[in-house]
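Structure provided below as structure tokens; questions to follow.
The complex appears here without one of its protein chains, the remainder shown in place.
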């Protein structure tokens, strides 16, 4: 059996556990950031879950490196995976892939159109990304001197205003780490949002073209 | 007669009354929000119109559910309709469909191009959406402590600056509900505006391509 | 000779004088707005030029209405022309058409690509639009109480930040008329800028596709 098959088999087997671990990572990170008043044992448990799922991501990375049979070039060639191992908060974004795959397998219903799938994929990814960024931003900002992001609600509001490129500027990060998180959010998020906009636009065009001379596009 | 036909027939018959009800809903909502100094009976009447048209939307939803012959899956499958029943302020956006259909039926004039129709559709939808959002934003913000949206003019200005993603930040919502409305406006509005931009760009390209070597594009 | 030909002949003949009048209108408007310290006669002259060119626009509109042989429907059907007659500051945008036509006629040089022409057209249009908006904005804002647009430099800066949708919000209009001008600028400008972005993106794609495996795209 050659290496490619083994990698594919690993990905098929590890997919669901890793998706669950990603959600657990996000949830335990949220507990750690927001649950400052929770009893000690709960916080300890959430921290254990956090590091446990991170360990799983590292194991997955190591296994795939091994199976690939590549040398140090693997780190460069799979740079996105390498980044995600160091910044596991970006990991939940990949859950969307599993969700999309599940949608694909459901036998009874007709498949969504290509545009709908791109919109769903990019929309969900940017939502998860925005949520992760809001958590991290709140974590690093809310106690900083002169901070304008003081509650988690502020952080969410900032995150949405940033992703949509509206950027009111009423709440902004002031710390160095907070600004770095913002830069990552802008970089990843804008591309994803552009994909949502682009595919919606193309979907609308298609709908109108198909509708021809009858009643126009019909709301879903 | 099969179910699909009955649904289509219902939509054909109910289309115009529902469009009128949507406009009445928007108008009576505006009266309720802006007409604080109107005499009591006028306000009572507008409230009656408001709930009356809402009731019509619910009846329409129920009838279509019935005619579809589907179980609880209808709520999930027609999720956009389900959202609109709960947030009827989004309803007026669908008037545009009726307007487009009327344009299509007028026999005398030549049909607009595909791009022009998408631009008109997305432009009108986002205008109505912006108007509804400004009304709701004014409603929830103008008495909040520390609010910067104090007049309906401020709310309209905020709404346009948000839809265009300019986002000056001179007037911003400060309440939780106000921010939720803003998130909905960004979500729906940006996609619609992307469609306007995209179709205008493609229209311009086409126009230049057709103009070939002669006088260039001619302003309408 | 039928009506269409007469309209075309009129447009051919009136094109250059109208373009000159448009530039004169813009220049005299700028003198009126910015030259508050100029001697009286100069200001009177510029006002005369302003109303003179406006009168020319009205004559052009009337002639074309006459030649079209249409009734009141002309106003609706040529709504963009009707708007421009009332708001002649939008007129200079149409100069671009003449410039494009001149480019097209020059025999010696090879024609620009479609994307380059769309970029040039949309780029020049939005520059002229931004300049007009900055003039008008300065006119209505710089003496308003609480204004942040106090110099013409501020107005230009605001205009660029608005057209690019960056929208810092450090200088913003505060009067009703100032905000209406801003809404028009956002509406027209964003669509034009979307066309610039879109055609640049498509130009880059084409260039890379053609470059194939050799040296990549070559800076002009």
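Each chain gets a letter, A, B and C, in the order it is written, and its residues are counted from 1.
In this text, contacts are C-beta pairs under 8 Å (C-beta built on N, C-alpha and C of every residue); 3 or more make two chains touch, one makes a residue touch a chain.
If you're wondering where the values come from, they're calculated on a predicted model, not measured in any experiment.
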Checklist entry - Of B:92, B:123 or B:167, which one is in contact with the hidden chain? => result B:167
Checklist entry - Given the contact definition stated above, which residue among A:117, A:150 or A:207 touches the chain not shown here? => result A:117
Next on the checklist: Out of C:35, C:73 or C:153, which residue would touch the omitted chain in the full complex?
Outcome noted: C:153
Item to check | On subunit C, residues whose C-beta touches the chain left out of the figure | outcome: 153, 157, 160-161, 164-170, 193, 196-198, 200-202, 204-205, 208-209, 213-220
Checklist entry - Touching the missing chain, which residues of subunit A? => result 11, 78-81, 84, 94, 97, 100-101, 104, 111, 114, 117-118, 121-122, 162, 165-169, 172, 176, 179, 182-183, 186-187, 190-191, 194-195, 197-199
Next on the checklist: Could you pull out which residues of subunit B are in touch with the chain that's been left out?
Outcome noted: 165-169
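Heads up, the rule we're going with is that only the chains that are shown with their structure count from here on.
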Checklist outcome for this item: Two copies, subunit A and subunit B, superposed on Cα atoms differ by a rotation in degrees, nearest 5, of 90
Next on the checklist: Can you work out the whole-Å distance between the CA centroids of subunit A and subunit B?
Outcome noted: 30
Item to check | Interface hub residues of subunit B, defined as touching at least two other chains | outcome: 165-169, 197-198
